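As you look at this complex, bear in mind that one protein chain is not there, while each of the others sits in place.
Let's turn to chain A:
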Amino acid sequence: MSTFAEYAISAMLIIGGVFTLIGAIGLARLPDFYTRLHGPTKATTVGVGAIVISSVIYFSTLGRGIGIEEILITAFLFMTAPISANFLAKAAMHLEVRTSEKTRGQTWDQ
């Protein structure tokens, strides 16, 4: 494996790790349920994206072709992450979870 590929893989892994960590910090730091929803959705999009890219680089330097599987992982994640966030938000609205005092605007009930 060339040095350049190794650097690229390491950089991508670090970026992915940092974003996942920040997502977790956000989960702990943000004030209420709705704002905490933002933490994990971000970690999956950029964090997992970067880790998947490093995996693509690694396996293509091994000479086994570009990993279609990794691209599919990303596609599935990008399809399912918004849906789970949406379900969580809907459940929170149904239970009338308390929002932080700074929140402007209203949820609705139907």
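A few points about this structure:
The definition used in the following text is that a contact is a pair of C-beta atoms (placed from the backbone, for glycine too) under 8 Å apart; a residue touches a chain by one contact, two chains touch by 3 or more; residues count from 1.
The working rule: contacts and distances are computed from a predicted model.
When the listed names "Zinc finger SWIM domain protein", "Cation acetate symporter", "ABC transporter permease" or "Multisubunit potassium/proton antiporter PhaE subunit" are checked against UniProt, the chain not shown comes out as "Multisubunit potassium/proton antiporter PhaE subunit".
Mapped onto chain A, contacts with the missing chain fall at residues 19, 22, 25-26, 29-32, 34-35, 37-39, 41-42, 45-46, 49, 68-69, 72, 78-79, 81-83, 85-86, 89-90, 93, 99-100, 102-108, 110.
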